[in-house]
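Here is the structure we will look at.
Every protein chain of the complex appears in place save one, which is left out.
All chains are identified by letter, namely A, B and C, in their written order; residue positions are counted from 1 within each chain.
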Amino acid sequence: MCKVKVITGTSAAAEAAKLADVDVIAAYPITPQTTCVEKLAEFVANGELDAEFIKVESEHSAMSACIGASATGARTFTATASQGLALMHEMLFIAAGMRLPIVMMNANRALSAPINIWNDQQDSISQRDTGWIQFYVEDNQETLDTILQAYRIGEHEDVLLPVMVNLDGFILTHTVEPVTIPSEENAKAFVGVYEPKHAYLDPDRPITQGCVGVPECYMETRYAVEKAMENAKKVIKEIHDEFAEKFKRSYGNGLIEEYNMENADTVIVAMGSVCGTIKEVIDRLKEKGKEVGLLRVRCYRPFPAEDIAKALKDAENIAVLDKNISLGINKGALYLDLASTVRDKKVVNYIVGLGGRDIRIEDIEKIISHVEVAKDGETAWIGLKE
Amino acid sequence: MIEIRFHGRGGQGAVTAAQILAKAAFYDGKYCQAFPFFGVERRGAPVMAFTRIDDKKIRLRCQIYEPDYVVVQDATLLDSVDVTSGLKNDGKVIINTVKDIKLGDYDTYCIDATGIALDVLGVPIVNTTMLGAFAGVTGEVSIESLKKAIMETFPAKLGEKNAKAAEVAYEAMIEKYKK
Amino acid sequence: MKFLKNLKNINYGEIMQFPREEYFAPGHRGCAGCGAAIVARLVLKAAGKDTICTNATGCLEVMTTPYPETAWRVPWIHTAFENSAAVASGVESAIKALRRKRGKFNKKINVIAFGGDGGTADIGFQALSGAMERGHDIVYIMYDNEAYMNTGVQRSGSTPLMAATTTSPAGSKIRGEDRPKKDMPLIMAAHGIPYVATACISYPEDFMNKVKKACEIEGPAYIQVLQPCTTGWGYPAEKTIEIGRLAVETGIWPLYEIENGEFRLTYKPAKRKPIKEYIRMQKRYRHLTDEDIERLQKYIDERCRELGL
């Protein structure tokens, strides 16, 4: 029997790791991820989860230990945020290049300096080229559901890549709301057991992992990751659909979610928890007779370019919200990716919510009225003080 | 949707109060959301926490600027914090104080929560007491659900005591403000 | 019989016949006379088949695994420079979890982490300290060639006093490395781990016995094995073993173990040789004057006195 608990996003993540019956956890506490590792430590201490919890001395070692454990054939989980993710940077490439399906929860938080513990998505966006699959979830329920799906996706033979599940720091990590927790039995039936065929260290099968990638093979290994990313698009949809059928919860098609798009000329494109606020604003405008759509990018890597192009084919004004900024070009990452996908349309970039700047209802309303009169390619910083 | 803002001091359990209220609303069959004000404040500093309650799924992720209710756990906060900031015109304030005060034109409900907490719990921690007062004044959550949420939050003995404190405050408020 | 004579002083009793199994294959790209290759060969002979190795980036890793060839006949993993001990923590934890939950790994498995002196004493120090402090059942082998040999002989924290490297050159003002060698074995011992030892490839029985002991002991073990480097130290390839032996005979590199906090010399030269013999064989010390060597001798004498050599 499933049960509903009123819990935080970090607790939902920990519950998911427990349901996935992970074998090894290696994590280092960092705000606002901390309560996730605390919860997991509690599960292990109480015998609710049979796992080795490695209390590492840094995030770099957290990811290193996860790689070692995953390379030995263990299902592995870690969680981090912001500076911790930045410290892992080097190891993220390695986890992906070695094709190890580690699952990580990242509590999205701004990067220093100045030091800021609050939410934006600069941390994970800055890791977009590491070869990790990246999800951005809207609420705590989706956090749990996506982590369960992440194991299936990452461990799928056509994929074999690590998966990062991003939830907005504080806005989700420290917010309690009702979350349906599947029964252990149903979760296990869905997630299954990790039995790697490609990578596991065992004296009965002496393989060499992490060799020197000489110029004769390096490009091919990179291309293989790109192919795996391409494969992942199909796998993500399939596993999402299977999950939806089994647990009666769905998130668009798994890659993107369309909301009120049918009759909307103006469409907002965004990722993460702000999509909840946007949906609320859309409903309120609808009551007043105004149609605005939302295209939520749930999966950012692999980038679902085809799905996005199709979803936006009738849109006239496209407002892309970025909780990150590529300094020196004055554009956010989602905009840049989208602009290379959607041509011949007006796409306007809005830099929002950096370092915990609240994205209010009025901000969304302002963006909607702005995008209708703005010029293609403009960038506006929303909520910026004079 | 109703929105509630809690004012307290770091360490007084304002965040826990907001979460318990959310759980209680959930047990009443409603949707809920509770979150702290994400600050850097430590023990003793003025802090805030928020709860949203609605009949449908709550999707709003912005902070609460115009609450329907304000719960003030500590009257000494009134000197330094504008507790009624943004409070809707027909909003209500519930304050822990031994005096009878009125904040602006707002319906203001006063309770000696510290007294009740000392009596029942033996410590001046008022978060659960104030929740009982909130339930008594507003009727937004049932006392049964509130007690259930409290019992679930604290370990056995402590849970019972806190539920009792809430109930005492609940009844005191009904008694005091019955129309 | 130079080598056999040495053995008489070692406390392990019977002369061993070295195991014939080779878990470190020929065809690797190490320099002719490479000491690191000898380290790997000896460790695997001592540890045997049921071993999983992790390796920090460095000479040993690069020379043994250019795709698609590997010199390793045991399971082996390399990920980065600074984290051999952290990766080993993950491997060891995975073994434990999978053994308990899934009935896998139904025998004792040695988890051995290799790191050079840079990957251990410098950039890998934090990960090593963490792994040791957490008490993982791993054996960490620092193959110490006293500089960053993989990138062309830059100084490390393990470079000894007055040795010249490309980043501690012998100039007119500074005479090579101006800081003494970081005492990693004692730092590791301060972690309170059950086994710490020094070793030298020139004393293979001593070294292999220590590896065996480290594998058998439950909990973390740290062995620092001195491994002369023909390229970095500047001597003819055939002298690798001879120079290592001189490092021990002069007291520059004492052989000892610290088992459950108890210090014990495992080899004591009958009479310490003057360090000059050792120094004059290596180009990294060729800038030293007789006075320099005398000063260095005093420093070594002092250290040996502390250790009872």
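The rule is simple: contacts are C-beta pairs under 8 Å (C-beta built on N, C-alpha and C of every residue); 3 or more make two chains touch, one makes a residue touch a chain.
To be clear about the criterion, contacts and distances are computed from a predicted model.
A single chain of the complex does not appear, and UniProt lists its protein name as "Pyruvate synthase subunit PorD", one of "2-Ketoisovalerate:ferredoxin oxidoreductase (VOR),delta subunit", "Phosphate transport system permease protein PstA", "ABC transporter ATP-binding protein" or "Pyruvate synthase subunit PorD".
In the full assembly, the chain not pictured is in contact with A, C, by the touch criterion defined above. Contact with the undisplayed chain is limited, among C:A71, C:I109, C:V248 or C:L309, to C:A71. Within the whole complex, the absent chain has one touching residue among A:R99, A:R152, A:H174 or A:R296, and that is A:R99.
On the side of subunit C, the interface with the absent chain consists of residues 1-4, 17-18, 20, 22, 24-35, 37-38, 41-42, 64-65, 67-74, 201, 204, 230, 236-242, using the contact rule stated above. One chain is missing from the display, and on subunit A it is touched by residues 97-100, 160, 198-199, 206-209, 211, 213, 217, 220-221, 224.
What we mean here is this: only the chains that are shown with their structure count from here on.
Of the two interfaces, A-C and A-B, the higher number of touching C-beta pairs belongs to A-C.
In subunit C, no residue touches at least two other chains. Residue positions of subunit B touching 2 or more other chains: none. Within the complex formed with subunit A, the subunit B residues making contact are 19, 22-23, 26, 31-36, 38, 40, 58-63, 65.
For subunit A in complex with subunit C, the residues that touch the partner chain are 23-24, 26, 50-52, 54-58, 60-61, 64-74, 76, 90-91, 94, 98, 193, 201-203, 205-214, 216-217. Those residues of subunit C lying in contact with subunit A across their complex are 49-52, 54-55, 61-62, 65-68, 70, 72-80, 82-83, 86-91, 93-98, 100-102, 104-105, 109, 126-127, 129-131, 133-134.
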